[in-house]
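For this view, one protein chain was removed and the others were kept in their places.
Chains here go by letter, A and B, matching the order in which they are written, and residues are numbered from 1 within each.
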């Protein structure tokens, strides 16, 4: 059996490793990294399948948002950002067109009504997000702020980046590198240095089954807002080196806050372990994370059209995606990667499958592995 | 082939005409008018089937609400109505029973909690809506204003009519005739003159299939609120000349803002073209329509029990009803009529099927025709 995972696993977490091995055994095309820490100590560190090795780095799409949120947490911890202030306190232009009363808390909870820029953006405008931020600041929200929320799939990154720029004078990526990634030594980058390109494994297209393709074709027509959100950037939709994935060197070099992160599962569990206050590097006080993990948004996501649940930036466990215990915070990504921390159990979790899973987002495998790990801790 | 459509079609929009002809060919019992304008210029003007001719006028139920909303837009444009004022500023009695803080914006977004009058209304009280307005003004909202929204199927008309009466001293229908319909010469009436009765084609009952009847019978019992909303008027529910349809001369003469409009598809596309600022007649500035097309209400409609989405009065495109691009505004009606404008593409759309379609509201045909028209424009 060649498909089983390689790496290390604390004996207590053998049920997790066993299940992961089963998954690999039963699906030749499946490859993944799985890294779990308990109170900061590595307890599962495995890679399996032919696609990803232990040292591989790859793009994780929206899992990047959770990592960018660590920068926000750090700035809240320093009181550089205060969540209950209006955004225009930091970013005066943002107050235009009915947004004067929008708070940082609402902005970060996907409530500001800016899931799509009023005009199509070039890829350059997304990567150096100042121009994109100008567009968003000037426009009328799609919904009246405070009446709805919806996944700001790309724009939450633009908004975080501009907010950080206004309060620090530098970029979110610079703060991340200086205050978080560097000190921790985490194997996860917002802006992959060229020297690490040798470890980069391209993201590949998901391979839906015939049944999934049929199910997709039978769906009702896509909502106008959803369509606009997911075609807002003038770039190829494929995984080419000119598209909007990290396969494009410009994207992975820029490390866009919403979708440009590149790293390993181990890097992700390292970061979320630090968020739990383990290790030497303080990202933010537990109270800051508890505040960011308080539910701000719940109901039917106006963009995605399904139930969803957000704190500030972070996704929270919810019926559709019960990945951690109450109080957990994290983010999933297109293709199936998932990373989160659970302050109650002390677990931090990083998981990256390849090729990308269909339909994407936290899927049955990641959820099952996360639940098994929680079960180990809760029944120890 | 006799069932195909008659009229004119710009060659670019041939795919729309072809699909419409197919629909007519494959369903002997289907008849409809379809009128589409692009930046005000007619590009599709067709009628097909044995029921409706090009010059026919018929009742369109709630499509009337969108037409009445043009009057509201006009009064907002004139600053006679300011959406963020409380309703009781214009209509002091409305402030009773916990409604003192309800704004015009909330009222028009189906949020005031008044989808049903506290007592059963006579048809007279609906047609001359002053008495109905008095009842609504005095009553406690079904829900605490600001906590929910639900389709005010009939009462949104009463509320619009009273608001217009308070700010202008005259009726919504009079303002419509003088400031909108007359100047535009639109073939759509809120209050059909007797002289036009010769062109009036009665609305008929929808003909559900056996499967649809079975599906209806298998549904859970109707909610108490929904039941109350749809039995709030003491009038026959049928299409007789004493009932609440425009087949009753009293109803079509009064042109009740919520359900009493009578006209042609061409009239509807004329009106929505004017809303886009084409032609000589200014209804309101683009900013007014953009404000009215901003989403105010989203979620599960408390009355209808399904997801729904409103701006001020206007329905907005949504997952269940993706009829236009982002920023579109319009309204559908029982029986299947649909009319809207899309400021981005420049399309205005009017569509009236007959007999009434089951289950009513924008249906697969209208949505498909609207999407085809948008496709033509976006891929020109």
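One rule holds for everything that comes next: a contact is a pair of C-beta atoms (placed from the backbone, for glycine too) under 8 Å apart; a residue touches a chain by one contact, two chains touch by 3 or more.
Keep in mind it's a predicted model, so treat the numbers as computed, not measured.
**Q** Touch as defined at the start, partner being the missing chain; which of B:6, B:55 or B:140 qualifies?
**A** B:140
**Q** Among B:279, B:305 or B:360, choose the residue that contacts the chain missing from this document, as touch is defined above.
**A** In the full complex, the listed residue that touches the missing chain is B:305.
**Q** With the full complex in mind, choose from A:25, A:88 or A:318 the residue touching the hidden chain.
**A** A:318
**Q** Kindly note down the residues of chain A that lie in touch with the hidden chain.
**A** Counting over the whole complex, chain A touches the hidden chain at residues 105, 290-291, 294-300, 307, 317-320, 322, 324-326, 328, 367, 371.
**Q** Can you list where chain B touches the absent chain?
**A** Contacting residues on chain B, toward the hidden partner: 98, 113, 116, 140-144, 147-148, 220-228, 299-300, 302, 305.
One rule holds for everything that comes next: only the chains that are shown with their structure count from here on.
**Q** Between chain A and chain B, what distance separates the C-alpha centroids? Give it in angstrom.
**A** From the centre of chain A to the centre of chain B is 42 Å.
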